[in-house]
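A protein chain is absent from this complex, but the other protein chains hold their places.
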Amino acid sequence: MDEDFLRLEHITKVYDNGIMANDDVNFSARKGEIHAICGENGAGKSTLMKQIYGVEQPNEGRIIVRGSEVKLSSPQVAISHGIGMVFQHFMLVPSLTVAENVTLGIEPRAGLRFDAGRAMAMTREVCEKYGFDVDPTARIKDLTVGVKQKVEILKALVRGAEILILDEPTAVLTPQETDELFAQLRSLRESGHTIIFISHKLGEVKSLCDRLTVIRRGHTVGTYDVRGVSEADISRLMVGVDVDSRIPKAPSRPGEAVLAAKSLVLFDRDGKRVVNDVSFSVRAGEIVGIAGVEGNGQAPIVDAITGFGSSGSGSLTMLGEELCGKSVRELRDRGLAYIPEDRMALGIAANLSIKENMIADKLGLARYNKGPLLDAEAISEDTNAWIEGFSVLCDGPEQSVGMLSGGNIQKVVVARELTGKTNLIVCDQPTRGIDVGASDSIRRRLVQMRDDGSAILLVSADLSELLSLSDRLLVVFDGEVSAYFSDAGEVTEEELGYYMLGVRKMSDEEVGGAYIV
Amino acid sequence: MSQFLLALGGIFSNPSFYFTVLSTTVPILLATLGCAIAESAGSTNMGMEGIMLMSAFAGVIGSAYTGVIWAGLLCAFAVGVVMGLMVAYFALYLKVDIILVGIAVNLIGSGLSAFLMYVLTGDRSATTSLQSGTLPTIVLPGVESIPFLGAVVSNQSVLAWVAYLMVPVLAFLLNKTTLGLRIRSVGEQPDAAASVGVGVNRTKTVALLISGLLGGLAGAYLSMSYLPYFTKGMSGGRGFTALAATAMAHNTPVGSLGTSLLFGFFYALSTYASSLGIPDQLVAALPYLATLVGLVAFSIGVQRKERARSCGVAADSVALP
Partner (left out) sequence: MSSEKACARLLRHLRSLSVQSKHEMLRMAVAIAIGLAVAVILVVLTTEDAGQALAYFVAAPFMGTAYFSHMVEVIIPLVMTGSAVCVMFSANQFNLGLEGTIYLGGLAAALAGVYLVPDLPVLSPVVCILLGGLVGFFVMAIPALLQYKFKANIVVSTLMMNYVCLYVGLFFLFRVFKDPASSQHTLPIGPCAHLPVLFAGTRIHAGLLLAAAVVAASYLLLYKTRMGAGLRMVGQNPKFAQCMGLGVSGLALASQFIGGAIGGMTGAVQMLGLYDRFQWTSLMGWGWDGVTMAIFARNNPKYLPLAAIFLAYFRTGAWVMSFKAGVQIDLVSVFEGVMVLFLMAEKFLSGTYRKMVFADADRKRQERMSKGEEAVA
């Protein structure tokens, strides 16, 4: 036990909103190892790391560094104990040089002056010591993502970090950059550093790490020697449905195809190909689920359908009409409903009332306009009915949406979207982070809409939700469809895990079945 | 037309024109530098107008009551700093939108200076009843005798020299010191700065303090050099001009010198405009128009650069931007 450089004992973390992110988590990392932490989205990995880096503090439990218990009240304290972190979103100042970024906060001084020469030397010294090929005089804004990440690592090293936490570091890297990063991390291990590597990518975990700890739903499942487990084992440990919360539903009676994507290729803003040759369709009266670890192409697909898309090729049609180039208004007029993933950013205006939020997409309807003015009576009548019908718990229709709980906010969003024109309903994480009761009612509502003839595309990280709601199911991995199941009811979560994590992949022919018109 | 060109040539060959350019630039330059350092830290100091008025007034009062002109300067200084800290307190700690803080500070500055003027001096529009004096001018022994140049730079107020000296001082402060590094990082990426233990609010407060100090100097120049007394509302929109000059200069001290000189040049030209036979009002409008054009040119440049970076694939959003 004494070789443990860092040990977490019985860590429990409950957020203010009552969500228990970590429940009695135990974890330890040795000196000179690369230790992976694996878990699904929302399993509690990030929360755990934030506690190690002092951003959050545990409610219960102990953190032990080099054999003595510490209180990590801020990142500064964590750094002083030799703990450094590389976030997914870089914490760098674009217009400053590498050396300035690396030494910001611990600037070498000569009197009042910032000693640029020494900063340069400090940076160069660390670069040489650990074999980083970074120009200290370059400005951050001119660097590629891979180099920026190196700068982040340098920042930690120059402060004497002996433990480095990397939060999904390869998510933004090209394969070459990934190889380079791994070589660097291995050499850091040689020099006695401990690296905590958070990742979904099992291949990377297998090739790079010594041990791994699996976290599921806030609990530690266990710590394993990487050589002793296969990718399939890890996948099984990570993915699991805790409670069976199947929603009763009749077999689907699909009609004509409402949404059809054919050979869809999409690029992100930097020109990176994020969706590659994806084909599928959603028919009226069915729910098609998309499973996958976040960041494997779901978001660009949803954006392209809902009018927030960037460029690409292939065809994307709704009821036979090409979607690309249409405004959000035009899409909504054709019967698109959208329950966005980030409900606070896209789903509501927090300071406006429940009433105003519910009516926001329907302002143009004749029913709600009387001459030049809005028909307050009709609006009140309908919004009251929706508040009642969707059981939104609130003080009244005039209350600001932002004052409601997460579940009730989502009910407002769902109420708005499902009461408009709903030929196609795109749901992105419709029940994320909300309580069981609200989740259940929203899921039942979606099945109801399916039975009434809407075509529903469901993107979710919650596998039990996907399996219980979907009629047909796609799995995306690395921008491509890695699996297609024509009957979601017959899939096990274990099987799903293999495809989500890239352990297995179906042939093009099998996957082609997703496109039915 | 030829007559116009002749008159213009007459102005441009007259050293006193350049003397005027340099002296009208001073208050704008000081205010612009003040706005630039605040803006570098990510705080728009809209309250410059009010800061200038209060310190202009404080300078006159301090100087008249003590009989020592330097005591007046000290008063202007102190008031500028206090006002800068006031902006910081309300914007950073009580979380008032910083633009609204500026508007409120301008209201308070213009109101309080005029109110106190009447209380202390009995004057309603200008402190002409006070003997407050002006700051000394600097006569450069050797330089004065140099033809042309001597007439331009000699006899400028000591504060003018301070103002122009402030350009390299601030450039040094922003680019070469630890404080400057922190100010720039806080202005650009507060999260990044905070993540390495740089106190964001503390750094911004220091920047606003320096901003207030420079505003204090600008005010002192107005009432103790440019004019020998305080008049109601004497800042005359220079605080707003400074904001624009800062935006055009992209917050750099050297750039601020350039844009301030542009304003100074047109201000000076407008006082000569009558001799040119062109309407002085239109000449006076020129620097503001130039700012608008400059803002547009600046943002076109930024947009081009961005477009160049996202090379190849056009990320054209389907919906409205």
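All chains are identified by letter, namely A and B, in their written order; residue positions are counted from 1 within each chain.
As a convention for this text, a contact is a pair of C-beta atoms (placed from the backbone, for glycine too) under 8 Å apart; a residue touches a chain by one contact, two chains touch by 3 or more.
Remember, predicted model here, so these are calculated numbers, not experimental data.
Q: Which of B:181, B:243 or B:269 sits in contact with the chain that's absent?
A: B:243
Q: From the list A:350, A:378 or A:516, pick the residue that touches the absent chain.
A: A:350
Q: If I consider the whole complex, including the chain that's not displayed, which of A:249, A:332, A:411 or A:443 touches that chain?
A: Counting the whole complex, the residue in contact with the absent chain is A:332.
Q: Looking at the full complex, which residue from B:101, B:135 or B:269 touches the chain that isn't shown here?
A: Of all options in B:101, B:135 or B:269, contact with the hidden chain holds for B:101.
Q: Considering the whole complex rather than only what is displayed, give the residues of subunit B touching the chain that is not shown.
A: Those residues of subunit B that touch the unshown chain are 44, 46, 90, 93-97, 99-101, 103-108, 110-119, 124, 232, 237, 240-241, 243-244, 247, 279, 281-282, 284-285, 288-289, 291-292, 295-296, 299-300, 302-303, 319-321.
Q: Which subunit A residues touch the hidden chain?
A: With respect to the unshown chain, the touching residues of subunit A are 306, 308, 327-329, 331-333, 338, 340, 345-352, 356, 359-361, 363-364, 368-369, 372-374, 376, 395, 399-400, 403.
What we mean here is this: only the chains that are shown with their structure count from here on.
Q: Help me check something: in the complex, which residues belonging to subunit A touch subunit B?
A: Listed in rising order, the residues of subunit A that touch subunit B are 75-76, 79, 87, 90-96, 100-101, 104-107, 109, 112-114, 116, 155, 267-271, 307-311, 324-328.
Q: Using the touch definition from the top, list the residues of subunit B that touch subunit A in their complex.
A: 176-182, 184-185, 188-189, 191-193, 195-198, 310-320
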